[in-house]
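All protein chains but one are shown in place.
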Amino acid sequence: MAAVTVLYFASLRDAAGVASERIESDAIDLQGLFAQLQSRHGFAWPADRLRVAIDGEFAHWEDGLREGSEIAFIPPVSGG
Amino acid sequence: MAAVTVLYFASLRDAAGVASERIESDAIDLQGLFAQLQSRHGFAWPADRLRVAIDGEFAHWEDGLREGSEIAFIPPVSGG
Amino acid sequence: MKRFQLSDTPIRIEPLRDSLCHQTAGAFASFEGWVRDHNEGRVVLGLHYEAYVALAEKEGERIVEEAMRRFDIVEARCVHRIGELRIGELAVWVGVSAAHRGAAFDACRHIIDEVKSRVPIWKQERYREGDMGWLHPAAAAAGKD
Partner (left out) sequence: MKRFQLSDTPIRIEPLRDSLCHQTAGAFASFEGWVRDHNEGRVVLGLHYEAYVALAEKEGERIVEEAMRRFDIVEARCVHRIGELRIGELAVWVGVSAAHRGAAFDACRHIIDEVKSRVPIWKQERYREGDMGWLHPAAAAAGKD
């Protein structure tokens, strides 16, 4: 089990109903964590349409969960 | 014979020593006029490196001389 | 000096432009993104930009630094607004100075293309009918706006 903070942005935050949450998860990687949160919040996005970041840097879906880290799921961007 | 005003710009004016001159010419076209002025002023430019204008519009070297018109020989431009 | 910045207040163009001046630079290209009054057939009254600030600042900086290495340019900067914007307001500014114009244009376009596709910033439009919508363009539509 790892305790992490998860950040949500844009429509993902609207779906989650919160901008961030602290959760404990037994997922082995970020992909697994997203699957758990997707079923809890009903996210419409499949993981392959999102990017993921750990502690302010882009990460890979296969990366493991580090205790105390901050994880962000990043829906398609629309700046500019 | 046609009396025309000829305008010179940039290095062509430096070579002519004047910005404009009024001349009478029996040249049948602008190409012929340029040849006359080239031999008088010693212009280094061949006609095919220049453009020519009559009364503020681009013209063709084969165009004839119109009495009272203003003719400009235009060396390669360097604006911008 | 940071070459990429997020700003929650209106972007002031003149000091940005002046910061790119250099005696060896003969060319300057800039791009501005303005808030339009419509999008995909709907009337837009205003919009909100949200960013994942920590990552957006890093990724934006990487993009401009990459352009500094990849193109033969003198200086480059980009500023992106966040927060509430009105129609006509400046949402993003990119400026590039270079010895020659080809590199200035190419780098400027490269930076805005990359910023739009890589920097974690999201646009929420507010429509005449009272609803709002987040824009999450599919990768296939990238490069259109």
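All chains are identified by letter, namely A, B and C, in their written order; residue positions are counted from 1 within each chain.
The rule is short, and it goes like this: a contact is a pair of C-beta atoms (placed from the backbone, for glycine too) under 8 Å apart; a residue touches a chain by one contact, two chains touch by 3 or more.
Just so it is clear, the model here is predicted, and its values are computed rather than measured.
List the displayed chains that the omitted chain touches in the full complex.
So, spelled out: the chain left out of view touches B, C.
From the listed residues C:G26, C:G46 or C:P137, report the one that touches the chain absent from this view.
Looking across C:G26, C:G46 or C:P137, the contact with the absent chain belongs to C:G26.
For subunit B, which positions touch the chain that isn't shown here?
7, 9-11, 14, 53, 56-58, 72, 74-80
In terms of residues, what is the contact footprint of the unshown chain on subunit C?
Residues of subunit C in touch with the missing chain: 13-14, 17, 21, 23-38, 87-88, 97, 99-102, 104-105, 108-109, 112, 143-145.
As a convention for this text, only the chains that are shown with their structure count from here on.
Using mean CA coordinates as chain centres, what's the subunit B-subunit C distance in Å?
Chain centres of subunit B and subunit C, defined by C-alpha means, are spaced 49 Å apart.
Per the centroid of Cα atoms for each chain, what is the distance between subunit A and subunit B, given in Å?
Taking the average C-alpha coordinate of subunit A and of subunit B, the gap between them is 74 Å.
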